[in-house]
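For this depiction, one protein chain was excluded, whereas all remaining protein chains were kept in their positions.
This part shows chain A:
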Amino acid sequence: MTLSAHDTTETRSRDEPSETTSSDVVTSSELLTVHSARALAGRNVVFAGHGLPTLAVSLAQHTVAPDIEIVYESGVTGARPPVMPRSISDSILVPGAASVMPMTHLFNYVLQGQRIDVGFLGAAQVDKFGNLNSTLIGEDWEHPDSRLPGSGGAIEAMAGAAEIFLVMRRHTPRTFVESLDFVTSPGSKKAAEAEVGSMPAGSGVTHVITDLGIMTRFARDEELTLTAVHPGVDPAEAVRQTGWNLQVSTDLETTQPPTPDELALLRETLDPTRIYLR
């Protein structure tokens, strides 16, 4: 997915590392991982992909949610790999895991069976109600300008998980759009407005964690609202980089920078060879 890689309208360089209060240089990946982990407080069962979401759950296990576990789409639960997995189907996840379920169990009993507290998803496009597009860019479903991977299990995660967290490395108007080219995974509002089918179990997207800040929404008809910006980010910049008229919370907060303990865990224990902490 290369959609967010060529935005030339940036008003500041996002690749410049930001500074924490301890003058420790924090990368964008570390920032997103730390805020994703903090948002997992109080949750137990997470459906997540490899990379940043896996790191976030590992960090949460060491900090805000000691008993939290990942369920991978490959059917693995309770994985304890000696190194970071390279994908959700990496065999390194299996030795020492708590279980390996066949796909029928994962999709029917775990996702459709509503056993997931939080599902992490990504998307090429998201709109103000947390509808997600991971299928195509363009007008024509049969001959799109750019064909993307498609749903995988995203539709089932959206419909079955109590909440969805969306992590977006670059907050741009090409990604945060007024109208999706294709609704792959519908949020709870769009699902409710549809004429047929089972109602989704959960709230849809409740947290969007980006390089500029955090958006949240909690009720079915609620829009995503900017509730926090990272230190040094002007909330007007987040509004400019959003393709819809982004609502800003009257209680807008500035996120607390990653702590030395969080950074030490990430760098020394969880991803020491920096496979994902680019």
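Operating definition for what follows: a residue touches a chain if its C-beta (ideal position, glycine included) is under 8 Å from a C-beta of that chain, and two chains touch if they have at least 3 such contacts; residues count from 1.
Definition applied: contacts and distances are computed from a predicted model.
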So one subunit is absent here. Using its UniProt record, which name fits best from "Monovalent cation/H+ antiporter subunit D", "sulfate adenylyltransferase", "3-oxoadipate--succinyl-CoA transferase subunit A" or "Phosphate-binding protein"? "3-oxoadipate--succinyl-CoA transferase subunit A"
Contact partner of the left-out chain, one of A:Glu30, A:Glu156 or A:Glu222: A:Glu156
Interface with the undisplayed chain - residues on chain A: 50, 73-76, 86-91, 93-96, 100, 102-104, 107-108, 111-112, 135, 141-156, 158-160, 182-187, 190-200
